[in-house]
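The other protein chains are all here in position, but one chain of the complex has been omitted.
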Amino acid sequence: MDLTRIKDFFFHDEFARSCGIEIVDASEGYARTQVLIEPRHLNAGGGVQGGVLFTLADLAFAVATNSHGTLTVTTSANITFVHSVSSGLITAEAREVVDHRRLPFCEVRITAADGLLLAIFTASGYRKQGVELPL
Amino acid sequence: MDLTRIKDFFFHDEFARSCGIEIVDASEGYARTQVLIEPRHLNAGGGVQGGVLFTLADLAFAVATNSHGTLTVTTSANITFVHSVSSGLITAEAREVVDHRRLPFCEVRITAADGLLLAIFTASGYRKQGVELPL
Amino acid sequence: MDLTRIKDFFFHDEFARSCGIEIVDASEGYARTQVLIEPRHLNAGGGVQGGVLFTLADLAFAVATNSHGTLTVTTSANITFVHSVSSGLITAEAREVVDHRRLPFCEVRITAADGLLLAIFTASGYRKQGVELPL
Partner (left out) sequence: MDLTRIKDFFFHDEFARSCGIEIVDASEGYARTQVLIEPRHLNAGGGVQGGVLFTLADLAFAVATNSHGTLTVTTSANITFVHSVSSGLITAEAREVVDHRRLPFCEVRITAADGLLLAIFTASGYRKQGVELPL
């Protein structure tokens, strides 16, 4: 897999892009995404909105599980929120624990710049055999 | 609870607002949110990004569980994606199934304008006894 | 679907049977299972062990999702515990919310005899097209 190509493909994730989320690293079964928190990312309580962390993690999941070249969609995801922050750089790191032909599974850790664990995301995907990505 | 007041409070959810998500109904233990899909909400495959559906559902969860006046945060959420769409009005409807003093639980259905089920979201919250909202 | 046949098939669920769990109703996309709590079902704190409720719900899920005749396995399940009891009859009621060709989704409510909600179970399955059950 080529980081440039996968970045090009997921550059077309308009929502992640409009949220300021970037892919910073990717290899087979692995991905790292980041976002720099701005006021527009906060919830009514002044912390980062859960949807920002979810989107950050889901993009990392998508890159990691699609890195083999076959289209993979998220079927079910679980996110547990541990700590809240209201500024700084946030990173999501995805590792594909199960590289199953049909039903891959991925763990994603979401951390603040100082390493503080903010949330844990786990998700199952569905790999559409026969549908290849242009990577 | 007063719909105007809860709307005022959650109007300060900058992320949901910047995504075009609105609260359209709210009562004790209940809420409905909506978003009209635009190109900026799509993923690289051309469907609505999962993060949009998550954010829509999480706001409905927040309104429903905070409707009693005590601050409640999401601790853990699960979302299962059923169908994908790329345009139209999407609605999330949250019902607080368990109105527990500390650990409420809520179910949220996410549907397209024609009633098609797009995703199911369930979440647990943590109610911070003693921290009241200005509702 | 024939309740006698599906009961016969799942009678071979040795674990559920050894736990005293029974199928009491089944139709297309629906099932109800029960267990009468005995001292052997309790945990160290004296309440019903979570594994008993999980097994009860998972059997209801299996019957509901296999009711169409095609083999369906549980891929991912979520259980949230609401109340604890230490005796009485417990019922799990499964409804297949999504009857998808490959990836069905089911909700299961677990209640005590007086209707008290004990736990909520949701699960996704994988339907193995081409593998038919002898129902």
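Think of it as A, B and C in the order they're written, each chain with its own count starting at 1.
Methods note: contacts are C-beta pairs under 8 Å (C-beta built on N, C-alpha and C of every residue); 3 or more make two chains touch, one makes a residue touch a chain.
Computed from a prediction, not measured in an experiment: that's the story for all the values here.
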*Among C:Val24, C:Leu71, C:Val85 or C:Ala113, which one is in touch with the chain left out?*
C:Leu71
*In the full complex, which bits of subunit C touch the chain not displayed? Write them out.*
9-16, 18-19, 39-45, 49-52, 54-55, 58-59, 62, 71, 73-81, 84
*Which subunit A residues touch the hidden chain?*
78, 80, 82, 97-98, 100, 105, 107, 117, 120, 122, 124
_Counting contacts across the full complex, list the positions on subunit B that touch the omitted chain._
75-76, 78, 102-103, 124, 126
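Basically, only the chains that are shown with their structure count from here on.
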_I'd like to verify one number: the distance from the centre of subunit A to the centre of subunit C, where each centre is the average of its C-alpha atoms, in whole angstrom._
33
*Between subunit C and subunit B, distance of the C-alpha-averaged centres to the nearest whole Å*: 29
*asked:* If I count partner chains per residue in subunit B, which residues reach a count of at least 2?
replied: 78, 80
